[in-house]
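The other protein chains are all here in position, but one chain of the complex has been omitted.
Our next item is chain A:
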Amino acid sequence: MKDAFGAPQSLLVLGGASEIGLATARRLIARRTRVVWLAGRPSPALTAAADSLRALGAVVHTVPFDALDTESHEERLGKLFTEGDIDMVLLAFGVLGDQARDESDPSAAVRVAQTNYTGAVSAGLVCAQALQAQGHGSLVVLSSVAGERARRANFIYGSSKAGLDAFAQGLGDAMHGTGVQVMVVRPGFVRSRMTEGLAEAPLATTPEAVATAIELGLRRRSETVWVPGSLRVVMSALRHVPRAVFRRLPV
């Protein structure tokens, strides 16, 4: 169960090796979380991630999970909820892709879209249903500011996040009044493996800062969280910039 401050006792991370996912898990383990499920493709990274959380004192299980294999989600994820309540699901998987390559290779672009959007729709619905049956819990969805307005530099990734973001907002409305909270997290540029070697955008942040914002959002029962918070203002201004101008902005 979550406590009065929204701190969950059990956590499922979809995208178990994700840096933001792990930073969040570490932060929550320092509070109340004692059981963590890391769902991801079996890999040394996933095993290492599980070990690193075990070292903090949590009971950690790994679950084979592939965002692209949507057929398996119902069975793989649904099963976890029968073994005890899961207070929070963090949907943290996603790929950035390589915009230049993906533009010339539609099948690669489709994979980005399928992972970030289709996979999330499937896994998100499976988990939301289970949370609803349980009568409580949080589904935290990692969206991105990239989904707020498509940019020339990464519109394939951005459009997949835009779809995910809209899906998560709608799901949150569907879950309203069921005891289940759906929280959309929109980080800006996060310094991590995913963005290694990329030119840093203004207001860049870290996985730890995202984790802090998620914990605060849980406490406040927020529906939307921007990281850093100032991006809320920046993006609401950028959203209204005319296309012709936006195209030329160095963002």
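FYI, a residue touches a chain if its C-beta (ideal position, glycine included) is under 8 Å from a C-beta of that chain, and two chains touch if they have at least 3 such contacts; residues count from 1.
Operating definition for what follows: contacts and distances are computed from a predicted model.
UniProt lists the omitted chain of the complex under the protein name "Decaprenylphosphoryl-beta-D-ribose oxidase" (options: "Maltose/maltodextrin transport system permease protein", "Amino acid ABC transporter substrate-binding protein", "Dissimilatory sulfite reductase alpha subunit" or "Decaprenylphosphoryl-beta-D-ribose oxidase").
Of the options A:Thr47, A:Thr178 or A:Thr224, the residue whose C-beta touches the omitted chain is A:Thr178. For chain A, the residues in touch with the chain missing from this view are 1-7, 9, 31-32, 85, 132-136, 177-180, 219-221.
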